[in-house]
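For this depiction, one protein chain was excluded, whereas all remaining protein chains were kept in their positions.
So that you can tell them apart, the chains are marked A, B and C in the order they are listed, and the count of residues begins at 1 in each.
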Amino acid sequence: MSGQLIASIADGVVLAAILAVAAMGFTLQFSLTNVLNLSFGSVMTVGAFVAYLIAVVHLTPWLGIALGGVAGAVTTVVLGRGVLRLYARRRTQLFEMMMVTLGLSLIIDYTVQAISHNNIYGYSVLQGSALEMGPIRVTPVQVGIVILALVVLLATWGALKFTRMGKALRATAVEPGLARACGIPTGRVVLVTWVASGFLCGLAGVVFVISTQSVDYTTGEGFLPLVIAAAILGGVGNLWGAVGASLVMGIVTEVVAGLGQGGYSTVAGFAILVVVLLLRPGAVFGGSEDRQLVL
Amino acid sequence: MQPRKLTLGAALAALSGLLLAACGSTAATSKATLNVGGVIAITGSSSFEGGNLFEGVYPALYEINQAGGVLGHKLALKQVDTRGDPADALPAVQQMLATTSNLVMVAGVDTSSAPTIVPVLNSAHIPMTTVAGESVYDQSPYPYFWRLFPPDSANGTAMALWAKKKGYNRVAAVFGSDPGSQGDLPGNVQSLKALHIPLVANITLTPGQSSYQSQVNQLIAAHPDVIMTEADSGTAGTFFGELKSLGGLVPIIGTQAMDTPPEISAIQSALGPTDFQKYMSMVISAPSQVTPAVTAFNNAVKGDASQIGVSVSQAQQNPFAVVYYDGMIAMALAMVAAKSTDPKVFNSYMSKVCNPGPGKTVVYTFAQGVKALNQGKQIQYFGASGLIDFNKYHNSYGNQEAVSLTSSGAAVPLGTISVQAIEAVKVTGVA
Amino acid sequence: MSAWSFYIGTLLIYFAVDALSAISLNLQFGYAGVVNFGYIVFQAAGAYAAAVVVLGKSAGPGSFQQYVFGAHLPFPLDLVVATLAGALLSLAVGLFSLRRMRRDYQAAMLLIVSLIALQVVSADVPLFNGANGLTGVGWPLGQIFGLSAPASPWVYAAWAVGITIVVYVGVVWLSRSPWGRSLRAMRDHEDAASAMGLNITALRLQVFVIGGAIAGLSGGLLVEYIGAWSPGAWGYAETFVVFTAIFVGGVGNYKGVLLGTLLVPIIFLELPRFLPSIGYPGLTDSLQWVAIGLAWMLCLLFRPRGIIPERRARARRLAATVLEPSPIKEGA
Partner (left out) sequence: MGPEASAATPPFPMPAGSAPILEVSEVAVGYGGVRAVDGVSLGISPGEVLGVIGPNGAGKSSLLGAIGGQVRASRGRVQLGDRDVTRMMPHQRARLGLMRTFQTTSEFSRMTVFENLVTSAEGNSGASLAAVVLHPHRTAVREREVAERAWSVLERFEMTHTADLYGRELSGGQRRLVEIMRCLMREPRVLLLDEPMVGVAPHLTGKLIDDLRGVAREGLGILIVEHALEVVHRLCDRVVVMAFGKVIAAGAFEEVVKDPQVQSAYLS
């Protein structure tokens, strides 16, 4: 039985890696703009479909991964700069902005549905035979996903910590007014954030479908609640927190699935969020209502 | 208050549009087109059911219209989307009943909506040919209900019998939690019990998960020698892809529903063509020997390839499509035999034109049937799916067969499970 | 025309059910500012509850359908149970999701609740028969008179509309009462409302539970008419249709909300059935959702308050009973 447990934990780490890539992108976006972006999942879907199309024309899947990320970045910038700004100019409040992103996600999802004829497309790339280590059985691509997540984590962390733009971003996230007053070009900071988080979003979409081996219009939307939960659980804007929360949620999900309760596995992941919320609301929901929109 | 007036105006305009559309469609002329309602899930999680229907009904309509139609009337399909949800299906069907002139029959009614919709159609005197698998219709009280298809439980039993015949004795059941997939499970599980075949794992897959790795590992740990399965194509693709990557492939027996184009392409893509042929088999309604009916069906699919969303060979392979095709042809022949397009008249002719009997002329195509009827003969339509013999509950189904598919999509018959053997397995009260 | 009569009767019943949803959401969102993105779950709870207490005892595993709490309750206990189910579930969900937190977090929480509930019910067959759902639900009130719901849509419509009118009157009265005023204060500025002596937690929970009770009732009404209920009927997107109806009609104005209900879930969603189908099967449906999304976005951009906006509550009415002559009259 403990072998099963170890195997489930390993599976959880793989799931957590996918989740972490998305949660990092989400938390980055959220901490700066304060918009709880419900169209994040739809952008993941867009990235995944781009990667699928690359596979259809028989180009290397690596290109698909890169272009999926680029597609995510482009879509996010268009949405952020084009649409959300339009609403920001109309003094749409923070909370209404979330409703706007929800509308966007409906539009994107069902446009993708219309274009994809509501079909599910198989996407089997980079699969190889399994490696066996005791009770753990993983495929090379899963190991690759975990490594990718680590690389993304270190790269993002490094960029935030050591580059000028990273510092500017953190300053703007904490105190946008002050940052602007100090001469930080907040507009450019926001743009860079859209690009970076959008890239991570698209990337997460591709990684997700590499794992599921199929893509359809609900791909990202179904995954989004886990992403939001991980980002909130980890503390908004907290990169390491997002990764830690992803690990907890991934492992719990797979352990519950491993116990034969597949239907309840995702539920268990969310249950953690609820429990934390019940026990220590302050720890998770520190922010106040006065946060302002930064676009 | 300008905006308020504007919107009220818009609302009124919309309403009058509604009424106009209704009036327009009730104006009937002689030899008008007869409408067939395709009441099925076209969108939503059961949207594959719509594909199955179109792949069978459009070729049938093509063949009938090519042969001059029914009593001079052309036939057309009106798609009605149930979204696989009775709450959506009810107004959709009532709208169809209200606005469709010359509605002569309905094909379809997906499994989820059937309990709500079948009584509605029955009381509107609209005959329906359906593949809804619920066992409640094994003894259907509805005279306008016709099923040329085994109930889900029979398919589950046939799978168990096939496993016994192959000598498997560690079975794992892997079923999706969607309504379609859950249909076969109880019959399958109970039959295994009745046949004393141990079920070593019973795994339910919730659709839309990022990975089923834990379930795969659980399955491998149970060391089954065969997997029985049905799940929607996305879920099945993910699960079997992971099963293969993790080196856990054993022979797989799929239900009838796994022999449909989206499922086949998903699993083929997940397993690769070689392993697909090696490991995957399905238990389906036994295709008949190549009779003229089969040729006619194949030709009709080819003739109307533009209407169906999949390749010709995929549609020809689809066990659901062929049944929808047969139902349609049989119903059309019933109209010709009754010399009436009034459902109240021709409904009772369904058994008369299909069931075998002394002195009946066997016909394989619509054109043959019309010709024989015009000569005053009694006919028996022998369908592309084989013999049709309705019992008093308007159910007809025959032997089942295990098949595998070559990489080119051709079926390789592996063995037959007779309907007698299926009925001999006592499975009680399953859906 | 009898087919037409059935169809219109059904639409009227759906209108009544949707109107109940919209009224309830408007109380929660338009008045109290609580964004219940999980609304449909509470309707589903009522529907399942009504179904199992009408269906009778479950025949157990392996049978045609299985469920918990099977019973044969007579009218009006079926609808009472449905209403209570919605209210109790709201209470349970409200207790953890309505704590002091940002409104966007709260909305996201409720959306997540909606998705979880759908997954649990779909996967857990012994609960409410899983993804296949429950069928064969009857109409206890109708059975007293020997009527069945689908066969007598107009009788059922009168019944459903009657209930809706009662709820409408009650909710409008509550909304205009001092309590409704407190809700609006909470909506406009939570911290200030609490600093002015309003117990925000209690108000929010009250409005959530009242809304949930109405949702449960509407679910009970719907399931007794269509006779079946399954996870396919309560996808999370259904909530957004009702929200769109409120946005279009007018947030905070009940007449506007009724108009929105007529325009969005009834006319807009039914109209495409009358149009010739375009493209491949299912394209119309996709485009319809895109249109809902667009309507949603445009409403937020151009008419955030809807076609019939919230009414200004003039002081004159209150003042007239207090001061003669009212200073307002002098000013005006």
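Going forward, contacts are C-beta pairs under 8 Å (C-beta built on N, C-alpha and C of every residue); 3 or more make two chains touch, one makes a residue touch a chain.
As the structure is a computational prediction, the values presented were derived from the model and not from experiment.
> Looking at C:L198, C:A237 or C:A291, which makes contact with the chain not pictured?
Checking each option in C:L198, C:A237 or C:A291, the one touching the absent chain turns out to be C:L198.
> Given the contact definition stated above, which residue among C:L91, C:A158 or C:L174 touches the chain not shown here?
C:L174
> Against the chain that's been left off, what residues of chain C make contact? List them.
Interface residues of chain C facing the absent chain: 174, 177-182, 184-185, 187-189, 191-201, 203, 206, 252, 310, 312-316, 318-319, 321-323, 327-328, 331.
By our rule, only the chains that are shown with their structure count from here on.
> What chain pair shows the greatest number of contacts?
Result: the chain pair B-C has the most contacts.
> Determine the centre-to-centre distance between chain A and chain C, using the mean Cα coordinates as centres, and give it in whole Å.
About 32 Å, centre to centre.
> Taking the mean of the CA coordinates per chain, how far is chain A from chain B in Å?
Comparing mean C-alpha positions, chain B is 39 Å from chain A.
> I'd like the Å distance between the centres of chain B and chain C, where a centre is the mean of that chain's Cα atoms.
Centres of chain B and chain C (C-alpha means) sit 35 Å apart.
> Listing for chain B: what residues touch at least two other chains?
43, 47, 177, 204, 206, 309
> Counting only residues that touch at least two other chains, what does the list for chain A look like?
Correct list: 117-118, 262-263, 266.
> Help me check something: in the complex, which residues belonging to chain B touch chain A?
By the definition above, chain B touches chain A via 43, 47, 177, 203-206, 208-215, 217-218, 220-221, 232-234, 237-238, 241-242, 244-247, 262, 265-266, 268-270, 309.
> Under the definition above, what is the set of chain A residues touching chain C in their complex?
36, 38, 83, 86-87, 90, 92, 94-96, 98-100, 102-107, 109-111, 113-114, 117-118, 225, 228-229, 232, 262-264, 266-267, 270, 273-274, 277-278, 281, 285, 287-289, 291
> Looking at the complex, which residues from chain B come into contact with chain C?
3-4, 7, 10-11, 14-15, 17-18, 21-22, 42-47, 50, 54, 79, 81, 83-88, 90-92, 94-99, 111-113, 115-116, 119-120, 123-124, 134-136, 177-179, 182-183, 186, 190, 204, 206, 309, 428-431
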